[in-house]
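Reviewing the structure listed below.
Shown here: the complex without one of its protein chains, the others still in place.
By letter and in written order, the chains are A, B and C; residue numbering begins at 1 in each of them.
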Amino acid sequence: MNAVGKIKPNARPFYQKYSADQLKDALRKMYLIRRFEEGAEEAYMRGLIHGTMHLSIGQEGSAVGATMALRNTDYITSTHRGHGHCIGKGAEPKLMFAEFFGKEEGYCRGRGGSMHIADVSTGNLGANGIVGGGLPIAVGAALAIKKQKRDDVAMCFFGDGASNEGAFHEALNMAAVWKLPVVFVCENNKYGMSVSTERSMAVANVADRASAYGMPGVITDGNSIADVEEAIAEAIARARRGEGPTLVECKTYRTRGHSRSDRNRYRTKEEIEEWKARDPIPHFEAELMAHGLATEAEVIAIRKSAEAEIAAGIEFARLGTDPNPNEVTRDVYSNEAA
Amino acid sequence: MNAVGKIKPNARPFYQKYSADQLKDALRKMYLIRRFEEGAEEAYMRGLIHGTMHLSIGQEGSAVGATMALRNTDYITSTHRGHGHCIGKGAEPKLMFAEFFGKEEGYCRGRGGSMHIADVSTGNLGANGIVGGGLPIAVGAALAIKKQKRDDVAMCFFGDGASNEGAFHEALNMAAVWKLPVVFVCENNKYGMSVSTERSMAVANVADRASAYGMPGVITDGNSIADVEEAIAEAIARARRGEGPTLVECKTYRTRGHSRSDRNRYRTKEEIEEWKARDPIPHFEAELMAHGLATEAEVIAIRKSAEAEIAAGIEFARLGTDPNPNEVTRDVYSNEAA
Amino acid sequence: MRELTYAQAIQEALAQAMDADPTVFLMGEDIGVYGGAFQVTGDLVHRYGEDRVMDAPISELGQAGVAVGAALAGCRPVLEFQFSDFATLAMEQIVNQAAKLRFMLGGKVNVPLVMRFPAGSGTGAAAQHSQSLEAWLAHVPGLKVIQPSTPADVKGMLLAAIDDPDPVMVFEHKLLYKMKGEVPEEPYRIAIGKAHVAREGRDVTVVATSIMVHKSLEAATILDAEGIDVEVIDLRTLRPIDTATIIDSVKKTSRLACVYEGVKTLGIGAEISARIAESEAFDYLDAPILRLGGAESPIPYNPELEKAAVPQVPGIVEGLRNLVRGRM
Partner (left out) sequence: MRELTYAQAIQEALAQAMDADPTVFLMGEDIGVYGGAFQVTGDLVHRYGEDRVMDAPISELGQAGVAVGAALAGCRPVLEFQFSDFATLAMEQIVNQAAKLRFMLGGKVNVPLVMRFPAGSGTGAAAQHSQSLEAWLAHVPGLKVIQPSTPADVKGMLLAAIDDPDPVMVFEHKLLYKMKGEVPEEPYRIAIGKAHVAREGRDVTVVATSIMVHKSLEAATILDAEGIDVEVIDLRTLRPIDTATIIDSVKKTSRLACVYEGVKTLGIGAEISARIAESEAFDYLDAPILRLGGAESPIPYNPELEKAAVPQVPGIVEGLRNLVRGRM
């Protein structure tokens, strides 16, 4: 990928290796995620969506930065906070909304909802309702890649809280022992629901745990798409070369509550405000403009197009088809006879 | 505890802090374990014991060294390879044999057998048939100790293979976060059944994993009772002071097969012979005599007394009482009505 | 009498147990300052402190093992699983350790712990947050399994569970947490192992569990208008099962139906049916034994599919009507 001419040579690699169009598309995806979450939140509050959902507002930098260098044939496993990963990997918001609205047009035909959102066609093996549930699954996908002699990778998203699950330990150990092409991406947003990392682990960073598996552990600023992407790109390259897994930690923050029922009793307004001031989107916009890679007018246009796409997506979802209530047992088995 | 007069001051602390009688008693326990295992093995081959068993021959140094500084009110959780831990903590071989023979006089009234051997009266909360099963249980016992404001400790034995279980990760993390008085004792005998540590983990030492929990990780020569005891003593003292858990790794080796069905296809005769040459018992005997803490005659007497106790124990067990076959559901619940 | 919600009744039981016994403590995920995913523990952490209302790392297997170890060493832990579905991560400690230790050690120890499992569908949380796995644990000797259906029952049975010397598993349907009912203020116990006749009737016996007790009572009221007199037995305890109470009822009504939310196949209704079919009550049966259980599928996200996946009042009414009218 060629860098565009005008950018200064002293700019960090991220701005050199991608074209202006690619970088602007990354910004568009960050906006899509932000507006998607806001749209979902509003639809939920208006009673159009039931159940619960976990918003990733504030974490768009890691979602897009981590998935930018992935191919369609690479896999990701995602989490309960997975809308951003899904869009980052290339899913269509309107089909995601259709899923939230429980429609046949949805990615899971209305059976999965937010916690199981998946777009297999773009390599997303699914969000997961079980904290840590996706970790060994990603390792298994990577094992299949290796057996099939592909140079694809499996990227596994998980949170700081998930790193306290036994599944984390078993998954990282197996990936390391078998030198599998996995990129473990921990989005450390400081809390597992209400419990801070200080109260749930005895080390400062989740990346500190990589040494127990003899794999590199890298810490990045999760609110800087550039910082995330550069570390991930290296991890992906390492995996494609057959050199094994890497654990990349993205320090970030969710500015919304854990889920709809969160009263934020476990953190201060100040902390939330402080992180809102470090919003990854304006940060990225500013750098794009500083490097002359995008004009203010272009940025505004991107914002608007994202808003339009989200609005259209919600409309599409609202008009979707309701499943037939007599089809409860459909797709339990591949052979419906069973 | 005062050192006996004649020992040279340059002897390592282990030989200074214990009296000659205490050290000779440690040797006696090592012999008891060795002869116990040999006696159990023979009884098994003669068809007097059914089921399976996992012998700890070659690992007596860690079993006795680790338990030497424990009090009766301290707890241990043990493993499928737990006969040595049980004797180290103070159990009577004859009651252990009675258990193996499935008799009412046995520690578990014939219900548990080798894999569940336990002597609650000496603080042994039990062997465990589940690899890693005892790890969180020890943490829970330590939590109770802390709540009860006792200065006792919980010692958790486990193997190298067990350190690949999620339970290991969760247990060490909780013990560290809550600063509990636990001493994690990993008896690394190089294999989890047939799988070497090289094939099951990507780090050289189990102790290397301690850093993931912010706790000290110490490596000892498991075949040197002195080396083990000194490291453990420090870990115990740290735990009693309320400074939290320590992971102590004892490098050792089981010279017998994993269990009765093992054909040793996964290791070489040379390796086995090499380790037999490093037998912890003669090693300890030599040091005792070199330090003038025991005479050859005393050592021989100790050996004989251990042999006699084991022989008597087997006889006691053979003559024990068989459970009533109509009492299958006895002790399923505390209140038999249930 | 003053009314409490089901969640408040649990909280009161936990508080009274901690007041009465210093060895009782609570552990779980987000049960402290967050107050619990379903606000059951609420502000208990402020009243009893972080040592007795402990937030644990997200380590379900480890938490269960810690509860076992603490119970062996003299405490009475009450462990909250955030959703019963996560028990799938802790079955090793629950089934191999907690349930069997006393037996395996020849009766030399006991394991006085309580585990609480918010269970069931109806919240739109989809397949991994809506299961009813109580039948699994009711299959395991060494455990006791209860499923209280009212605020008054959950307080009394939870206090009995905390007193119990053996491990007790408590299944709480999430849709019941907000249900209100009269609850005595003082501590009291309701015996584990005794079923409760929630409604007397002559024509058919319904054995129901948890939220299905209420749906069955609704159905009974509707059928009453049709002249069908339904007896509703709230099973309350899934292990040990109070077979005698059910036998007596079936001898009277000659008809039996089991209504439960768990998957129909091998759900608790299978055991109730089999116990009656092998008992002296068999000869009194005038009709096949009806089971109304959950669909043979995971719980779907879509709200209409979700409702269709578990028994609802109209289906219960129809099923019982056909059973009594001999149209099965």
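Heads up, the rule we're going with is that contacts are C-beta pairs under 8 Å (C-beta built on N, C-alpha and C of every residue); 3 or more make two chains touch, one makes a residue touch a chain.
Just so you know, these numbers come straight off a predicted model, no measurement behind them.
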{"item": "Left-out chain, listing which of the shown chains it touches", "value": "A, B, C"}
{"item": "Selected residue (touches chain absent from view) among A:Q148, A:T268 or A:N326", "value": "A:Q148"}
{"item": "Residue among A:N10, A:T268 or A:S334 touching the omitted chain", "value": "A:S334"}
{"item": "Sole contact to the chain not displayed, among B:G58, B:G113 or B:G313", "value": "B:G113"}
{"item": "Given B:G132, B:P245 or B:P280, the one touching the chain that is not displayed", "value": "B:G132"}
{"item": "Contact partner of the left-out chain, one of C:L14, C:A37, C:V68 or C:V95", "value": "C:V95"}
{"item": "Touching residues on chain A - with respect to the absent chain", "value": "75, 77, 106-112, 116, 118, 120, 125-126, 128-130, 133, 135-145, 147-148, 154, 166-167, 169-171, 173-174, 177, 329-335, 338"}
{"item": "Hidden partner chain, residues of chain C it touches", "value": "61, 85-86, 88-89, 91-92, 94-96, 99-100, 103-104, 126-128, 135-136, 138-142, 239, 241, 262-263, 265-271, 273-274, 276-279, 282-283, 285, 287-291, 295-298, 300, 328"}
{"item": "Hidden partner interface residues of chain B, rising order", "value": "50-52, 99, 102, 108, 110-113, 115-116, 128-133, 161-162, 164-166, 192-195, 199-201, 261-263, 265-266, 322-323, 325-329, 332"}
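What we mean here is this: only the chains that are shown with their structure count from here on.
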{"item": "Separation of chain A from chain B, taking each centre as the mean of its C-alpha atoms, in whole Å", "value": "46"}
{"item": "CA centroid of chain A to CA centroid of chain C, Å", "value": "37"}
{"item": "Shared-contact residues (touching 2 or more other chains) in chain B", "value": "166-167, 169-170, 173, 177"}
{"item": "Multi-chain contact residues (two or more partners), chain C", "value": "57, 59, 61-62"}
